[in-house]
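Let me give you the structure first, and then I'll get to my questions.
The complex is shown incomplete by one protein chain, all other protein chains being positioned as in the whole.
Naming follows writing order (A and B), and every chain is counted from residue 1.
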Amino acid sequence: MTPMTKPFSQTKDDSAHTTNGGLSPLEQQATRWRQPFGWLLVVITLVYAWAVFQAPLDHTQGVIQKILYVHPPLAYGAYLGFVITAIGGLLYLWRGREDCDRLAISGAEVGVLFCTLMLVTGPIWARGTWGRWWSWDPRLTVTLLLWFVYLAYLLLRSFSGPGPRTARFAAIYGVIGLVLIPLNYYVIEIFDNRSMHPDNLERGSLGDGMGWPFLLGNLCLGFAFIYLVLLRWEVEARRVFQQRQEALEEPDT
Amino acid sequence: MTSPLLRLKDIEKAYGPITALRNISLDLDHGETISLLGPNGAGKSTLLRIVAGLAAPTRGTLEIQGTAHDRRAIGYLGHATLLYPELTARENLIFAARLHGVPKPARRADQLLEEEDLSPVAQRRAGGFSRGMAQRLAIARARVHKPSLLLLDEPFTGLDVPAISRLSQRLIELRNAGQSWLLVTHEVERAAMLADTALIVLRGQVAERLTGGELTPQNLSEIYAKALDLQS
Partner (left out) sequence: MNIALAILWKDLVTEWRARERVIAMLLFSILTAVIFYFALPDQRPETLRTLTPGLLWTAYLFAAILGLNRSFALELENEALSGLALAPGGRGWIFLGKAAANFILLSLVQALTALAFALFYGVDFSSSALNLAAVIMLATLGICSVGTLLAAMAVRTRLREVLLPILLLPALVPVLSGAVHGTLSVMAGEGIPFSSVQLLIVIDGIYLVISFLGFEYILDE
């Protein structure tokens, strides 16, 4: 092997953007988009709540079936959050952009929130419909494993202190987490075929008058996800900026 | 005009919200020796680790002989010895030589043991060495690939008096042989005696610079005391 010389990888931090409260251009853009999303979210949530309320009761499952309007849409958020984490982490490693690292944090935290809600609503519905809380259904299992991966991700971040090393550790672990999603599905497909989830929830299995509340659910939780990610991103940027300002004022600490 | 051995331009290093170094610029020529003097926590060690390539600067550029950073040009001795206690002195050096791609590692190891006067203990495990012996072996380790620039981080810490004078003597020998180095220390006397130029580092910045005839222990000590006063 010939020894090669690697140019120094530098992190481009954004403390220079003092006039914008520490936000990078990308983060400013995100903040601008957050506002309309927030208003849209409020309107859709109201319509959605009303739609779910007036949707016909399922004659076999009863009121518990209404969890269906919440549970599947949560999945998009859960998985998308982890995709955002991996992409943000990769961009950080590749470009050294701190704002991408902050995006990765918000993806993981909001993803964990959605994942947790999914793991809570799923068993409640399963108890009412399939008769038991936990069934080791493939999707449930993969989601649970993913949940552990991202809790480990957050733990890794919180136990290695601030600084670029933590961000790099997290970025690499985020990539491993993303790779694990298809790997785990692959494992379950090979060894374990006990799926209880309906294959095509969208078509067929929903009764009359249930389709559009379901659609609204997707829309509403999708917007909620985007809004929360953007909000968390901005909060992280402002928090880091504020800490820097405080540290500047007291250089001896 | 040839480019200097080491050139730092506006180096800044932040750990999360805390800025450890700011606006560090510095040139070091071939054969030049510089000492960095400052109280604990001033950022000297951080600077040395950046030059070693063990930490990346948050901002600023670092050039070695006019090109990008090259680990082959750097020999580093930190607070710790970087030695493996289970390996003998000779094995430690052979291992380091192989890591750095030195041709004929065993011959280089023997040569270094000879130079640092460690040949009699070559087959003893490093774990049983006294602090002074371990430090001599650590210096041999840092020089294993004949680096153009030697980085020394408080090399006198923990040594007894004979070991200190021996190490000072050795550093002067190396300097006379044309070895460049950056020495980090908090002791005024040694900062003045062992280097061509002394930089006082306070709060992550270079506060004063003394070189040539003005670099005497008395001079440096007065200026250092004044700088410390100003700080507090």
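As a convention for this text, a contact is a pair of C-beta atoms (placed from the backbone, for glycine too) under 8 Å apart; a residue touches a chain by one contact, two chains touch by 3 or more.
Treat the numbers as computed from the prediction; the structure is a model and nothing was measured.
From the options B:Gly53, B:Pro155 or B:Gly204, the residue with contact to the unseen chain in the full assembly is B:Gly53.
Listed residues A:Pro25, A:Gly62 or A:Gly161: the one in touch with the omitted chain is A:Gly161. Across B:Leu8, B:Ile24, B:Leu37 or B:Ile74, the residue that sits in touch with the chain not pictured is B:Ile74. Only one of the listed residues, A:Tyr173, A:Phe214 or A:Trp233, touches the absent chain: A:Tyr173. In the full complex, chain A touches the hidden chain at residues 1-6, 93, 145, 148-149, 152, 155-156, 159-161, 163-165, 168-169, 171-173, 175-176, 179-180, 183-184, 186-187, 190-191.
Those residues of chain B that touch the chain absent from the view are 49, 52-56, 70-72, 74, 76, 78-87, 91, 95-96, 98-101, 125, 141.
Just so we're on the same page, only the chains that are shown with their structure count from here on.
Chain A meets chain B in the complex at residues 3, 5-11, 13, 15, 161-164, 240, 243-244, 246-248, 251-253.
Touching chain A in their complex are the following residues of chain B: 14-19, 53, 56-59, 61-62, 67-72, 101, 203-204.
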